[in-house]
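The complex is shown incomplete by one protein chain, all other protein chains being positioned as in the whole.
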Amino acid sequence: MKRWLPLVFFFVLVGFFTKGLFLNPREVPSPFIGKAAPTFSLPVVGDAQSAFSPADMKDQVWMLNVWAPWCATCLVEHKLLMALAESRTAPPIVGLNWKDKNREAEQLLLRTGNPYVAVPDDLSGRVGLDWGVTGTPETYVIDRAGIVRLKHVGPIDMEVWQNKFVPKLKELGA
Amino acid sequence: MTCRLIQHGLLTVFLASCVAALASEPGAATPTTSTTAPPTAQPLFANVAIEARLTHLSRELRCVVCQNEALSESPAELAGAMRQEIRDLMKAGKTDPEVLNFLTSRYGDFVLFRPPFKPVTYLLWVGPFVFLGFGVLVWFMALRARRTFKGAPVNSAQLAAAARLLEEKP
Partner (left out) sequence: MIPELGTFALILALLLAITQAVLPLLGAQRGNLTWMAVARPAAFGQFTFTLIAYLCLVYAFLSNDFTVINVASNSYSNLPAFYRITATWGSHEGSLLFWSLILAVWTIAVATFSRTLPEEMVARVLGVMGLISVGFLSLLLITSSPFLRQFPGPAEGSDLNPLLQDWGMIIHPPMLYMGYVGFAVAFSFAVAALLSGRLDAAWARWSRPWATVAWAFLTLGVVLGSWWAYRELGWGGWWFWDPVENASFMPWLAGTALIHSLAVAEKRGAFKAWTVLLALMTFSLSLLGTFLVRSGVLSSVHAFAVDPQRGAYILGFMLLVVGGSLALFAWRAPRMIAGGAFTWFSRESMLLANNVVMMASVAAVLLGTLYPLFVDALGLGKLSVGPPYFNAVFVPLITPALFLMGVGPLMRWKGDSVPDVLQRLKWALGIAVATGLLLPLTLEGYKPWAVLGLGLSSWIALTVLIAFRERAKTAGQLANLPRAFWGMHLAHLGMAIGVAGITMVANYEQELDVRMNVGDQAQMAGHTLTFMGVQQYAGANFEATRGTVIVREGNAEPFTLYPGKRIYNRSGSVMTEAAVRPSLVSDLYVSLGAPLNDELTTWAVRIYHKPFINWLWLGALCMVVGGFMAASDRRYRIGAKARAPAGQAVQAVQGA
C-alpha cells in the first residue's frame, strides 16, 4: 500500500495547484476588516482651515477612496466615481489625497469634477500607512458604527462595483 | 600512524587559524603625516544603534509592494517610507516586538517573513522536524528488514543455468 503514497501525495499537491491558479498571491486582505477604522484628522484640500476626521461620517455607511493626482489609474476610476456620486445611489465617498507632493489635487478636481464629499490631504502618507495603504487607488467601505467592512485594491470598474461593492453595501443597509 | 595523523591535524588547524587571523586582523595602517586629518565620512543615519536594529528588523519584513523582496533591500518608495516610519518608532522608544506589532496591525501577518507561531503555522514550523523524525523511523525499519534479509528465490534449474554460464569461455 505504501507504493501508492507518492502518487496520492502528488494528486493532493495538484489539487492545491489547481486552486492556486485561481488565486492571486499578491492580493493581500486588510487586517482592518471587522475592526474600527483608524482615526485621523487632516486638513482638507482647498480649505486649509477645515479638518476632516472619520468621526465626521458617523451613522452613515461611507467609502474612503485613496487616490493621487499623479496616479493614472485613479483618473480612469474617477469617471466611475463621478457617475456614482451623481447617481445618488452610492454612499458618500471621501477622497484621501495621498502623497500629493506637487499640490495638484485642487486644480485636477476643478477640471475633472469632484465626486468626493471631502478631500483630506495626506501629504506625508502617514495616514495611508495607518490604514495599510500600499498604493493607489484603494477603496474602503466603512459602516455606520465606524467599522471597516471591505477593502478593494486597484481601480473600481463596473464589474467590481456590481459584484463586490453592491452586495456588501446592501448587506450594510446603505 | 596516529602520530602522523595528529601532526596533519594540528597542521590543518594551525593553517586554518592563520588564515582566519589574517582575514580578521586589521592591516597595520601607517598614520598619514599630513597636518590636517582627512574628513571622515559620517554614517548615513545619525543614530548607528537604531540603524543596526532597523537593518536587522527590516530583513525580517516583507516589502508589500514588491515581488518577494525584503524591506531592507527594496528600492521602492513605499519601502523607504516604511523604513523611515520604523526609524521614527524606534527613536520614540518602541521595542522590536512593538514595531512588528505596529506593522502587522496595519498590513497583516503577510508583512512578516518569519511566520508567527500560531495554529495556522504549527504544521509549517513543526513539519520539517517531523519529516526528519519520520525519516529516522524509516531508516530504523529498513535496517531491521535488512538484517533478516533473504535473497530472491532461486530454483535448481536457474542454479544449473548459472553454473553453465560460469563454465563458458569468455
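Chains: A and B, in written order; residue numbering restarts at 1 for each.
The rule is short, and it goes like this: a residue touches a chain if its C-beta (ideal position, glycine included) is under 8 Å from a C-beta of that chain, and two chains touch if they have at least 3 such contacts.
Remember, predicted model here, so these are calculated numbers, not experimental data.
Asker: Using the document's definition of touch, tell me which of A:6, A:34 or A:173 contacts the absent chain.
Answerer: A:6
Asker: List every residue of chain B that touches the chain not included in the displayed model.
Answerer: Looking at chain B, the ones touching the missing chain are residues 2, 5-6, 8-10, 12-13, 16-17, 19-30, 38-45, 51, 55, 59-60, 62, 66-70, 72-73, 75, 108-115, 120-121, 123-125, 127-129, 131-132, 134-136, 138-139, 142-143, 145-147, 149, 151-152.
Asker: For review purposes, identify every residue of chain A that touches the missing chain, sorted by number.
Answerer: Here the touching residues of chain A are 3-4, 6-7, 10-11, 13-14, 16-29.
In this section, only the chains that are shown with their structure count from here on.
Asker: Between chain A and chain B, what is the separation of their C-alpha centroids in Å?
Answerer: Whole-Å distance between the two chain centres: 39.
Asker: Please name which positions on chain B make contact with chain A in the complex.
Answerer: 64-65, 67, 78, 81-82, 85, 104-108, 110
Asker: Spell out the part of chain A that touches chain B in their complex, as residue ranges.
Answerer: 26, 28-32, 125-126, 129-132, 134-135
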